[in-house]
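Sharing a structure below in structure tokens format, with a few things to ask.
We show some of the complex, not the whole, and keep each chain where it was.
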Amino acid sequence: MGRIVLVTGGARSGKSSHAEARVRAMPGAPVYIATSEPQDDEMRDRVARHRVARGPGWTLIEEPLDLVGALDRSDGAGPRLVDCLTLWLSNHMFAGRDWEPEAEALTAALLRQQAPVVLVSNEVGMGIVPENALARAFRDAQGWVNQRVAKVADEVEFVVSGLPLRVK
Amino acid sequence: MGRIVLVTGGARSGKSSHAEARVRAMPGAPVYIATSEPQDDEMRDRVARHRVARGPGWTLIEEPLDLVGALDRSDGAGPRLVDCLTLWLSNHMFAGRDWEPEAEALTAALLRQQAPVVLVSNEVGMGIVPENALARAFRDAQGWVNQRVAKVADEVEFVVSGLPLRVK
């Protein structure tokens, strides 16, 4: 069974770069599973900069919602980087879909993968309680998703200032 | 003297479940000291779900403000879980009470307990500075309370994605 690694941290903590380095160090041709849907210029700029930073040699899969399908279809081909669970979750919530069965399906899919998967996620619950109910719901959902993925992961790293702290 | 454990972490980080497991592993009948005052349906739902998750065998004490009294009155009966310092602090601040003498009284009370106490608290200071002055005051107060309790604690754990990082 493939190794499952969760890399979590705050915004601009260096978690994606660290996760990319983890995947690059694994044998096989790396696959980048992007969950973003670039909807504005800020996002498009960020996606373009990330692509340049990763360098050549990656296969790109863009999949905003069906992460389970993307994992199953890419299994066997090399290590996968999922960047990131936060956008995947927010895509489900903004589409009005029920995220809980999706999260259960994701953990089940992770457990059946043959090739390794490194997943990037965000810490979003260490600020003041948001006034907005949707933001509160999102922060709760993100916390649950991180806990569930951490439970099935072989390794969990919390990134601070670009440096990983091993938590599992 | 009883063991004092502080369990801190973000919203939905798994800190309450971890703290409950710590208390359950201690000898004696566990006591749950709830500081919440369920004021809306979202909160009532959460309280009910937590009660089911904890399972039977717990003595429940509901005490939104007088945590010192609740600790002193329950001492000797088994390990106590205080869930959580964040609601206790916000109850004091919203009631217009001065939280600093309360925090001093709490640390003094912790030091005189015979039975163990596991306290849950939140990290609320790792987001952008809130625009609202009350939110800024709350975030400062929470940070001070966490520091003071950590100083008298025998153990401090920081929970990320359901996993504890030992900090003391």
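Each chain gets a letter, A and B, in the order it is written, and its residues are counted from 1.
The working rule: a contact is a pair of C-beta atoms (placed from the backbone, for glycine too) under 8 Å apart; a residue touches a chain by one contact, two chains touch by 3 or more.
A quick note: this is a predicted structure, and the numbers were derived from the prediction, not measured.
Asker: Fill in the total copies of the single sequence across the complete complex, 2 being in place.
Answerer: 3
Quick note on the criterion: only the chains that are shown with their structure count from here on.
Asker: Quick check: how many Å separate the C-alpha centres of subunit A and subunit B?
Answerer: One centre to the other, that is 31 Å.
Asker: Quick one: which bits of subunit B touch subunit A in the complex? Just the residue numbers, please.
Answerer: So the residues of subunit B in touch with subunit A come to 9-14, 42, 123-128, 130, 135, 138-139, 160-165.
Asker: Along subunit A, where are the residues that touch subunit B in the complex?
Answerer: Touching subunit B from subunit A are residues 6, 8, 10, 121, 123-129, 133, 139-144, 146-147, 149-151, 156, 158, 165, 167-168.
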